[in-house]
Structures are given as structure tokens and as C-alpha cells.
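Structure record follows, encoded as C-alpha cells.
Apart from one protein chain that is not included, each protein chain of the complex appears where it belongs.
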Amino acid sequence: MKDIGIGIVGGGYMGKAHSVAFAAVASVFDTTLRPRLVRICASSDESAERYRATYGFETATSDWRELVEDPNVEAVVIASPQKTHRAIAEAAFALGKPVLCEKPLGISVEESQAMVDAAEKAGVTNMVGFNYVRTPATQFARKLIEDGRIGKVAYFRGEMTEDFFADPEIGGWRGQGAANGCMGDLSPHMINCARALMGPITSLCAIAETVHDTRAGEKVTNDDQAQMMCRFENGVQGHMFFSRVATGRKMGYAYEVHGTHGHIRFDQEDQNALWLYTTEGPEVERGFRKILTGPEHPDYLPFCQGPGHGTGYQDQIIIEAKDFLTAIATKTDIWPTFREGLEVNRVVAAVLDSSAKQAWVNVADY
Amino acid sequence: MKDIGIGIVGGGYMGKAHSVAFAAVASVFDTTLRPRLVRICASSDESAERYRATYGFETATSDWRELVEDPNVEAVVIASPQKTHRAIAEAAFALGKPVLCEKPLGISVEESQAMVDAAEKAGVTNMVGFNYVRTPATQFARKLIEDGRIGKVAYFRGEMTEDFFADPEIGGWRGQGAANGCMGDLSPHMINCARALMGPITSLCAIAETVHDTRAGEKVTNDDQAQMMCRFENGVQGHMFFSRVATGRKMGYAYEVHGTHGHIRFDQEDQNALWLYTTEGPEVERGFRKILTGPEHPDYLPFCQGPGHGTGYQDQIIIEAKDFLTAIATKTDIWPTFREGLEVNRVVAAVLDSSAKQAWVNVADY
Amino acid sequence: MKDIGIGIVGGGYMGKAHSVAFAAVASVFDTTLRPRLVRICASSDESAERYRATYGFETATSDWRELVEDPNVEAVVIASPQKTHRAIAEAAFALGKPVLCEKPLGISVEESQAMVDAAEKAGVTNMVGFNYVRTPATQFARKLIEDGRIGKVAYFRGEMTEDFFADPEIGGWRGQGAANGCMGDLSPHMINCARALMGPITSLCAIAETVHDTRAGEKVTNDDQAQMMCRFENGVQGHMFFSRVATGRKMGYAYEVHGTHGHIRFDQEDQNALWLYTTEGPEVERGFRKILTGPEHPDYLPFCQGPGHGTGYQDQIIIEAKDFLTAIATKTDIWPTFREGLEVNRVVAAVLDSSAKQAWVNVADY
Partner (left out) sequence: MKDIGIGIVGGGYMGKAHSVAFAAVASVFDTTLRPRLVRICASSDESAERYRATYGFETATSDWRELVEDPNVEAVVIASPQKTHRAIAEAAFALGKPVLCEKPLGISVEESQAMVDAAEKAGVTNMVGFNYVRTPATQFARKLIEDGRIGKVAYFRGEMTEDFFADPEIGGWRGQGAANGCMGDLSPHMINCARALMGPITSLCAIAETVHDTRAGEKVTNDDQAQMMCRFENGVQGHMFFSRVATGRKMGYAYEVHGTHGHIRFDQEDQNALWLYTTEGPEVERGFRKILTGPEHPDYLPFCQGPGHGTGYQDQIIIEAKDFLTAIATKTDIWPTFREGLEVNRVVAAVLDSSAKQAWVNVADY
């Protein structure tokens, strides 16, 4: 097995998740490349050093350029705030280094486009951190739909709902700037999921709104919740709802897909179960069945030989790390690449504009 | 207790349900008026006589005018097809007789308006058969929202989904005519529910579409599924979805209401449970709780002293019969009256037009 | 259709349920016999008259002998306290009148035996009011097991749990006398269910105990909860648990049946769903499916043409009334007859004795 030096920018929520993932992934998946935790970067020398010690990196820095340029860093993971993504990615691509970038790709369609261009020009591995689409359950749902297991699809409904901002007393930076709003920050996971399961979105009509105009005395400048009706390229109509004020919902990444011969339902709050209804067998015995993920489902067995034993949030990031290493090792693109991040951002832009115009819009116009 | 002579037009699905309800209601609720099953009407003499014998009516007829004019018939229940509702109701009102009319009220806004006018001019009891809004669970949900138990509402999502038409091999009259489409026939229950829980709908943007263009070789002329985004008069945004092709869904009368302090969820397929989340108590113990209906909830105790023992579909019709008798006895309007049926039809009309125009529309314009 | 005069002893919880049931049953099921509510009996003239008026009976009495001997009363329903069952039933049988007797049959094995003897000697219709076994879901479960749909059964677990006595501040007559204890009063429904699904119980080992020794200051003389391991005649091992102090459980009539090819689960708190797992189809798609009852399931269609619309507690009593009328009309025994009530009581006796002896006992010895 060949080693590969990993550098991670950011040591917070996702920086930690990626650090753990790259520490564990080779044991879990028996990857051909074995990650070496070379360098971690955070906004101060002090925090960077703290992360280095905790996560077991060799070196630390508060300058991401130093990390990117470190010859021992052979692949870069970007887990710093959204506004930093572009510059870091472009620098890495300029040096021909593969990049796994956290969602959302850039802070605008323009930025995302530039990042895609840089990636494609460099011709190196690029991937966006849409981790939820990688659970065994959702991978399996995708396969069922592709295989026509539920017939011709008639309707898709998705949501991404949490309640971390339900209390209007909670304020801070999250209430400021489109990129930190519900659409900018929360919606991309579900838009990515919808695209994974249904394909591209052609047109949409949306409402995005601020539920709590002020928070802790300060004016809020971005959206708390949004919904859209949409039409997919395959002709199917869909609906999506996004909220950071959905009291009671903690990880409401949920969808349902209606087909002419079946129906699939999923809710990330019970991530080890996929619900499937099919029109097979006698009517008297039909019902939604709760399929527990197990060794038969995508990317489950490496975690556990027993069905129903379950994977969790961290395991999604490990699967992601495996895909990233595989893409590097095999020099193939593994979905979702930067281009997917760009397309998701385009939908975000279309939603905000549709809401302002109160009209249907074409996604291609953004 | 005073007797009241009941005449029912229609002996099919709902004619039977109302017959059973009026046979049982006085025992269940100890109503001040005791129904006497005087006369039943169906489209042929033969079927009318069969229904009479089975349901225990005194007399039968195939002419609804005869029923309406029968001096022993003191209140009329209309459980015949939609297109017959108006004439029967107007005839009954002309004689000053109370009417309980099945949903949808009329086949158009105009018809419904005429029926409301007739009812209000006559000044007699008039009610529409929106039975689902009468379950103990949904009555309780309504009360919780009114009492501010979940705070200020931020979002409403409703659906009315079934799958009786999912198979394109199933054809027949249901595939013909707007009144028999998903919007005309299926949506009114959920629109009524949304109005009960949230109040009037001001504007909306919708898609209505036919999923199976032909059925059993015949061209389909009405809609299989529809969705709408809407804005309620109280400022809240909502979404509703209606489908008769939602494979796997049998009685998908379901809703969720997000509030600043709580969240309510309901699904008629488990009609004896209401899910409630509140932000009370320590975070560590919060969760959606499954409240089983019981003697403490509206209109449950008369059916059973034990909580969790459950009510069913037929019991909703019994509650409806009780409300109708109470309205007559107390000479008060009991919601939902014909006016509610009219307002629901107005929303149906707005949905179909919005879908055609692909634009937001104001409900008041219909 | 021929009329049949019904007399009901008791106008309380179950007296009301049976009154409603006999008012509605002919309309629901199109029975060949149409019940006429002839006479109701309660412990005082005043209450009897009140029940008469509310439930729509022709006459009232506070003397059950008068009711039994009334020539217009052609069938007797016993819905009075347990200790009154035997004398009423024997009087009715002596006059050749059919009897539907509430559970438990008698207050002891001896009494129940005497009642069975009287019934069988008279050769008239006799039935015990085990209503839960009559839901569409449980009837269907029984059929699935009989048809071998889950293979050879390996394990049965049942429970009958409620919490109406969880609070030790609640006292009263229920805390006195074996017949009112958890075994005497609550367990029979589940023992009957176990026998319906699995057949006779051969031996058992049990614990019955009082959780709250005093209630509202008074000494409690009967059991609050009990459990038993058992062996069925078919060789399968089982377990049952009974409790009136199971905080949070409202209608915990629940069971699971493990078979070599499948698994069935049911909980009366969601009485319109039966959960079925089978080993058919590819492993990757297997799961417990939630079958919603509908027109395809036993005794559902008469209540509603739509699947998933649901039946409730009162509907079980209507099904029971239908079975009783059918047994009378066809002069056949319809299960569960008095003999079933006796066998259930035998198990209750065995449980109490096993608990006292702390040893396995043979049910046949009681």
C-alpha cells in the first residue's frame, strides 16, 4: 500500500470529522492509498497546534498556503468557511493536487464556476463534501430508482430541516449574509440528493423568507426557511423544503419518491432504515417495509458484518474519504465532483431569484 | 328526547356511512334529537329498496324530490354524486329543511355560491361532510394551535394522498371531468383541514397534472396529482400535495405544523395518534411525543372510556351526525357550513387556474 | 330480514358499547337477523330508564330476571359485573335463549365450567365477549399463521398492558378481589388471543404480584402485574405479560410471533396495522412491512371501502354482534364460545397457583 500525505484546512466541526475519517479509512476500507496526516491548518497558530496534537497530524500552520505548498501534502481537504474555499482550491489545483472541498462549493455561482474551471483545467481529482448522499440507505435508494424498481417516478419530495435557529434569542453570524442563510448553508445537501435521485432540475418556483426578523436585537439579513416546487429534466414534478427553524427536527434530511410500481421513503433521523413499498405480491400483504441496512447494501459491510448494527454520521465521512482516495488512485472522477457543487449553487441562486420575483424561473438562466 | 326524521339521498359508500351513523349517533352521544330513518333514495327503485331493507329505513324512493318533500323527512343528507348536490339542497332549503351535504359542495364555485345563497336565504342548518377534520386527534391539533401551544406558526404542510388510481390499467368515470379529478374530488378534505388549522388562503401557485394520459385505452381528462405553495391570511407559508396515484399511500391525510415553540404532526393512517414536540423541559429530554387519543380529547369519550382504544372511519361520520343534530337542535351554525364548502371550491378553482397560467394567483379572484 | 329482540344486562362501559353495536350491526353487515332493542337492565330503575332513553330501548328494568323472561327478548347480552354472569346466563339457557356474555366468563373455573355445562345442555348459541381478537388485523394474523405464511412458529410473545392503575393514589373496588385483579380482569383478552393464534397452553410458570400494596390508604388484595412463560400444545414456547400499572401503555394488547419463514407483530395501539416480515425476495429488500388493514382483510369492507381508513374499538363490538347474530341464524357455534371462556379462566387459575408455588404447573390440573 502506498502512503498519501493529507493536508486539512480547518479543524472545527468538519475539520475534525475529516481528520478522524482519514485516520480510520484505510483500516475500514482497505484502500490502496493509506493516508498520512501531514498537516492541519486553522486560523491561529494556537488552534492549529491544538488540532495537530489532538488529531495526530505531523505539522500545523495558520497559513493555508503553507499547507497547500507543503511537498508532503499530496491531497488537500478544505473544511474552512465557505468564503475561503475558492482561493485554497485554486492554489491546490495550480500545483496539481487533488481537492476534497466542503459544501457549499463557492459563495456564488460565479465562484463555483471558477472553481470548476480551475479543477477541469488542472485535470485533477475534485470532489464536494456532500456526505449524506453516501449513506448505505441513500445509495441503495438511488440504485432502486435507477433500476426501475419503483417504476416510472411521478413525484419527489425532499426536505432538509433542522431547528438550531428556531429560538429567536439565538443570534450571531449565522443570521448575516446569504451564504450563511438557510438556502446558502442548509439547502445544498438536499438539492444534491434530489439531483442524485432524480437528475437535473429545469425550472422552479420558490419562496424564501426570514421568520425571525431580528435575533438577539440584531437585524437578520438572510433566510430562515424556503420551499420550491420544481420540474426535473425527466419531467417529474418535485417539492423541496428547507428550514433552520423547524422546531423539533434535528437532522431532517428526508425524502419520498412516488413511482408507478413503488414508493421509497427515507429520513436521516433514522438513517439505517429505508422504507420501500412495491406493488408486488397480493394486495392483502402489501405495505411499506422498513429495510434495515446491512452487508448487502452499498458501503456497509466494511463497517460491520451484522445487518441492523448501523452506521452513523462519522461513517459517512469515512465513506467520502474512501471515495476521494479511490478517485485519486484510479484517476477517475467520482461523483459528486465540483461540477455538482456548481449545479447545486445554480439552483440556490434560482430559488432566491424566483422568490424575489414571485415567478417560475429556469435554472439554466443562473 | 324528540325524534327527527332523516332522509338520505344515496345509498352507496357514503349513503351507507351516514345510515349507520344516524342509527348509532343518539346512543353514542345522547343527542337531544333522536334520528328516525325515514326514507332513503337511490338511482333505481330496486337499489333504493335494497338499501332501505339493509339500513333499516321506513320507505324508499328513486326520486329525490319525493324524499325531500316527504313531510316525515325533517332533515336531508345528500350522499349522491356531486352533480346532484345543488338541486337537492336548494329543494330542501326551499322547504326550510336542514341539509348535510357530502363534499365537494357543488361542481364549481358558481354552484357552490348558489347553494350558500340558498342556505343563508332559508336560514336553516347547513353543513358539509368534511369528516376527517372531526377526528379527536385533528380537533385536538386545532385546539393546540389556537391555544398557541406551539407558538407562532411558521410553516404548514399538508397532503391528501391515496393510490386507488396508481395502476394505469384502472380506468372508468373517475378519469373523466374536472369534478372527478384529484383536485375536484380528493383535495377538498385537506384544503378544509388547512383552513381549519391555519385559516384562509390568500394566494397560491400550483401544478396540477395527469400522470397517466390514457387509462384502459381511454384518454384521461382530469388531474392525477397536484401541489401548491400558498400563503395564508395569517402570513404563514404553506404547501399541499394531492394525489390519487401515490403508490402505497392509502389514507394519506397528513399534515405538519411548525411553530416557534413546538411542532405538530399527524397522519390519518394512524388516526389515533397526534405527534407533538414542544420546547419545554430540558433539551436532553425533548422529542416528538406520540399522544394516543383518549377520553381527554374532543369527541372521544362517548366512543370509549379507555384511552388508546381508538376510533375509526365510521366514528368520524357519527361525530358529524352529532354535530348536525346539535346544529339543528340549537339553531346555531356548526362549522364546516356550506360557506366552508364554497371557500374550499374557490381554492380548487385557483389551483387549476394557477397551474394553467404557471403563476401565482389570488384566491379571492375566483 | 327477520327481527330479533335483544335484551342487554348492564348499561355501563360495555352495556353502551353493545347497545350501539346492535343498533348499527344490521346496517353495517346486512345481517339476516335485524336486532330490535327490546329491553335494558341496570342496577337501579333510574339508571335503567336513563340507559333506555339514551340507547333507544323499548323498555327498562332493574331486575335482570324480568329481562331474561321477557318473551320479546330473544337473545341476551350480559354486560354486568363478572359475579352476575353465571346466574343470568343459566337463566337464559334454561329458557333456550342465546347468550353473549362479557369476559371473563365466570369468577372461577368452577363457575365457568357450570356455565359451559348449562350452555351445552341447552344447546343454544353461547359466546364470550373477546372483542380484540376480532379486529381485521388480528383475524388476518391468525389466518397468516394458519396458512403457514411465516413457516413453523418458534416463539410467541404477548402482552396486555394498561396504566389506569399506575398511580398508587387511585384506589377503589378494583384493588379488591382476585376477579378484579390484573389476572382476573385484564389478562383474559391476551390469553384468548394467544390461544387463537397458537392453540392451547399445556404448562406454564408464572409470577403474579402486587406493585402497590396500599392504594389511597387501603390494603390491596389482588395483583397489579403478572408474567408467565408457557408451553403450547404445539410445542412452541411463549411468554405473556399483563399489567395495569404499565405507565404509558394505554391499550397494550400486543403480540409477536416468530416463524421459520416470517415474523408477525401487532400492537392494538395502532390497531389498523399488522407488521409482517417474510424471508421471500432478495435479502437486500427484506424488512418488516406495515400492512394497513383494508377491504381485503377480514370484516373490514363493511365498514369502509377505502383501505387505511381504519376501524376503531366500537367496530370490534359491531363485528362481535354480527358473529353472534350469525351464530343464532345459522345455529352453529361461532368461536369464542363459553368453552373458550372456561379455558381462559383455567389458565388464569394456573398462573395464580404457579406464582404461589413458584413452579411450573400443568394447565389441565385446574
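Here are a few things to note about the model shown:
All chains are identified by letter, namely A, B and C, in their written order; residue positions are counted from 1 within each chain.
As a working rule, a contact is a pair of C-beta atoms (placed from the backbone, for glycine too) under 8 Å apart; a residue touches a chain by one contact, two chains touch by 3 or more.
None of the values given here were measured: they were computed from a predicted structure.
Screening A:Ala24, A:Ala48, A:Val116 or A:Leu276 against the full complex identifies A:Ala24 as the residue touching the chain left out. When the full complex is taken into account, the listed residue touching the unshown chain is C:Ala246, out of C:Cys41, C:Ala60, C:Val124 or C:Ala246. Here the missing chain is touched by one residue of A:Pro98, A:Gly129, A:Pro188 or A:Gly310, and it is A:Gly310. Across C:Lys121, C:His261 or C:Lys331, the residue that sits in touch with the chain not pictured is C:His261.
Within chain C, the residues in touch with the undisplayed chain are 150-151, 154-155, 157, 166-168, 205, 207, 209, 211, 224-225, 227, 229, 231, 237, 239, 241, 243, 245-249, 258-263, 277, 279, 286-288, 358-360.
Although one chain is not displayed, chain A still touches it through residues 1, 13, 16-17, 19-20, 23-24, 26-28, 30, 34, 53-56, 162, 164, 249-251, 268-273, 292, 294, 303-315. Listed here are the chain B residues that touch the chain not shown: 140, 273, 276-277, 282-292, 294, 296-297.
Note that only the chains that are shown with their structure count from here on.
Judged by shared residue numbers over all numbers used at their interface, chain B and chain C contact each other through mostly the same positions, with over half in common. Each chain gets a centre from the mean of its Cα atoms; for chain A and chain C, those two points are 54 Å apart.
Look at where the CA atoms of chain B average out and do the same for chain C: the two points lie 34 Å apart.
Residue numbers of chain A whose C-beta contacts span two or more other chains: 277, 286-288.
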